[in-house]
Structures are given as structure tokens and as C-alpha cells.
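The other protein chains are all here in position, but one chain of the complex has been omitted.
Our next item is subunit A:
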Amino acid sequence: MGLSSGSNASEAVKLCVFDLRRGQNEGQELDKILFFYPADLPFTTQLSVIGLSEGLITFTRIFSPEAACDVIEAEMHSHVFYEAEPDIWMVMVVEKNKESEAMWRIDALRRVLKEVHTLFVMFHGSIRELVDKEPTGGLVRTHLYYFIMDYLSDFFIGKKLHLPNFRDSLKERGTVQMLTVGREVAIDVQSLVRVIESCAENSKCYSLTMFQDLLVSTTLSPDDTVSLFTYAVLRLTPQALSSGVSSWSYLRKGSTACNTSAGAVMANSCPSVDQYYNSGDTSPVGNRSYPVVRPLQNDKWSKGKDGFLVTDIWGAEFGSSIPTSPTIWLKQTEERMYLCAYQLRSLTVILLIPVSSVLNGEQGIAMVKQQILENASLKMFKVEEKLSRGWGGENAYHVSGYRYLLVDGDRYVSRASPPGKVTTLTKDSLVALSNLREEVDSERIRANSDGLSHEKDLEICIRAKNNAWLIARLTRGKELYMVLEKANETLLYASDAVMKFSDRYCNGAFSLE
């Protein structure tokens, strides 16, 4: 898997966050930089990256003020742009190298940037707010530094950042993976959800229910669901909890096959942030007086005796050993919520309670927890039992003969062939698929920039060099990507296979013709 690549990690990938509204005067350019990875790069290099980026942004804004710049493709590098918040940009610079498998799909990289930003916002609020809170920038820099470094730690394999490349073409970051359940179980789950949400008396609560690392039910908006789901998969699910304990490697993960894209790259404990933290004076976090909550820190969550997950990430209340309950921001309602996670074997239930409605802090939360234990534990037990019984294992969504990715863009839901099965594809097919997706992405971007609210239907079938069929189909917000390696020669056969798949697994959504 190219682990033996000799290229230096710090040179291969650069990631920076900067604020265009800061450092407008000459000599104060450093002020723009809110985050830079690798942190030990000389300031001149940092400045040159940001200078180039800013220049391009300024230039492209002339033509397209709304969506200024997506990407710079240089001969050796790609610069991926993402405007996280107005005038706050995230830029990722990756090296292109065919030898070392450094073949990227820009949108996949941009989704990494997007993910780290949404997670950041979920825990800390928007970057702009933090910037405004303390104009010197120390606060936001500290927060960004720890947060992004914690986040990136999951991508480290050895000393190398392993960003999603062509091998992840049948995955879609920023979507949730759902468990398919029967009607009866679904009703039971809903009943459980209602009971749990009613536990906190008369405040409007939200909940997210997961089975292993698959979503079962949510009452959150799609955006918030994605963020919380991502976090839960990274840190809260039973797998995430156990990964910290067991000796665990990417290779093993690859063979045991996690069902989610996030799972495949998560929880690599090797180089932790603390290495950088201690690595010298070059760290931008000169001032350590800021209290920082590091929600993505590894191995900080554990399961308490009562079944609720506990962590000391949020510190403890003064003079007591009871950890403070975690809080997150919801994007939809812009409300601050307490996060309560209960875990029963493979079932994880996350309840969000508005901070405003809990008057007496930890005591109130404890009461809610008590209520949950009293009212819902039996139900949870039953639901978990039913779900486990109906759970088809990690290859439950494997369709033999097909390697597919199904994305419902409206609901941010995706389903894919299990990673273990995807690895059986040849490199050629994967590279070709990556390119195909790149095409589709750019087609989609073009459609969006044309201001067409009307979703376009699109169908592409490609016969690759190795005689595999690569198929992409977009219809009314749903996307289907497929690799058929052992397919017959005719196009008719390929489209027939798609039709069958669609009728069988997508309620005929892709079989309009």
C-alpha cells in the first residue's frame, strides 16, 4: 500500500487556514495565518504558499465573486481551496506522484477540509467568532492547532499523512451510512427514540441512534447528522472505543473492513499531536494559557459503569471528579446542546439536550440520564437485540459481482461495497474510476455554477483498459458509481446489470429507461 514510500511527509502535504481580513498591511502578513501544517516549516515558505493562494483568490474573484477558486493544478502539486467561512480559507497542497500512489481526486480532498471545518464548528463555533473574540488571534490559533492536529492524527500512517486517494473512490466523505431495518424494528427504534427524547421533560431534544458504525435513526437536520455521525464514528462507536485499547493497524483494519469511509482512516494512534506539541518553539501556539478543549483527542472516551460514555475532555467541574458533560453547537438551530451518549453493546444512542433548558448543569444532566435508564433501558435492550439479530455482518451490503457506491445527495446518505471487497479491484479500475468521478464532479460543479436548480440526469459508461466497465449514473439527486470487472463485453450487458441493481437495491431509482 505504498507504505514504504520514501517521500517526506512534511513536504508532501501542506494544509493551511488563513483569514483574508487580517494582516492587510505590509509586514503583518503573518497575522493572516491561523493554522499551518507542517508547523515547523519556515515562515517564508508558509507565507509563499499563502501569498500564492491569496493572489489566486483575488484574481479569480474578479470573474467569479461567489465561488472564487477551486483548485490549482501545477505540474507537481495540486492546491485545493475551500472557503470555509467568508474570507476564511482552507488550502491543502498535495504533491502529485504516480509512483507513490499520490493520485488525488480534488473533491475528495476538499471534503476532508470541509469535514474538519464542520467538526470544528460543531465543537467550537465558527472560526470568525473566535477570531473576533480575541483579535490577536491566539485563541483561534490554539483551537485550530489542536483541533486540526488531532484530526490529522487519524490520517497518519507511520510518519506519513495518508489522505484519501484513488483507492477511496468508492467512498464518499461527508455522508452517513445507514443500517437497513425492517418495518417492525424501525417502529421499535422510533418508539425508543421518542421515549429517550421525552426523558428531558419539556425541552426539545434531538437524538442520533447508531448500530455499530451505521446510522439507525436521527432527528437532527442532515447537516448536523453528518457532523455528529462523523464524530461518533471517529470517537464514540464501540469500534472507536476499543481501537485505542487494542494494538491496531491500518492493514488489519483494511482486512477486517470497516463499513464506513471514516472508519478506514480513523484512529491511528502513532504520531499524536503531543509530539508536535513538544517539538519546539516553532509551534504557533506560543501562548499556552488558553484553555483548550480537544474533542478529537484520542483515547479519551470510555464507557462508564452506567452505560453512558464518559470523557474528561471537557474537564471536570471545579472541586469534583465528575467530568463536565460535553457540549456541541447545532448548525441548524444554532443552539448549544449537551451531548449524552449511551452505549449498549453495539447500540449507541446520542441524546442532545439544549443547554438553555438544563438549569442546574451537571445535576440536571444526571437526572436526565437517570430518566433514560429508568424509562428506556429495557427498550434499548430489546432494540439492540433485534438489530443484532437482523444484522448481516460487515459484508451485509455486498452485492456479488458489483463494486458500487450509492450516494443520496439530498439526505447525505451513502452506501458502498464493503472495503474488503473494494480492495479486490485492480489498480487500473480504481484509477479509472477516480478519473471518472473527477469528471462527474466537474460536471456537477459546472451545473451548479450555471445556476441550474434543475438536477441533471447523467449517465456515463466507460470501458477501461482492463476491460472493466465503469459506470456513473446521476438522477434526481442520487448518484450511482459502479465498477464491473468481470462483465461481458457489450454495453447492453453493462446497462442491464445497472438496471438489475437499481431495481433490486434502489427501488428502481436508476432504471428510468
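Here is the rule we use: a contact is a pair of C-beta atoms (placed from the backbone, for glycine too) under 8 Å apart; a residue touches a chain by one contact, two chains touch by 3 or more; residues count from 1.
Please note the rule applied: contacts and distances are computed from a predicted model.
**Q** Can you match the unshown chain of the complex to its UniProt protein name from these: "Colon cancer-associated Mic1-like", "Exosome complex component MTR3", "FA complementation group G" or "Transcription initiation factor TFIID subunit 13"?
**A** Going by its UniProt entry, the chain not pictured is "Colon cancer-associated Mic1-like".
**Q** Touching the absent chain in the whole complex: find that residue among A:40, A:73, A:129 or A:410.
**A** That would be A:410, which touches the missing chain.
**Q** Check each of A:60, A:190 or A:467 against the chain that is not shown and name the one that touches it.
**A** A:190
**Q** Which listed residue, A:53, A:118, A:153 or A:225, touches the chain dropped from view?
**A** A:225
**Q** Just to verify: which one of A:73, A:306, A:385 or A:457 makes contact with the chain not shown?
**A** Going through A:73, A:306, A:385 or A:457 one by one, A:457 is the residue touching the chain not shown.
**Q** Across the whole complex, list the residues on subunit A that are touched by the chain not included here.
**A** Residues 181, 183-184, 186-188, 190-191, 194-195, 197-198, 204, 217-222, 225, 375, 410-411, 454, 457, 475-477, 507-509, 512-513 of subunit A touch the chain absent from view.
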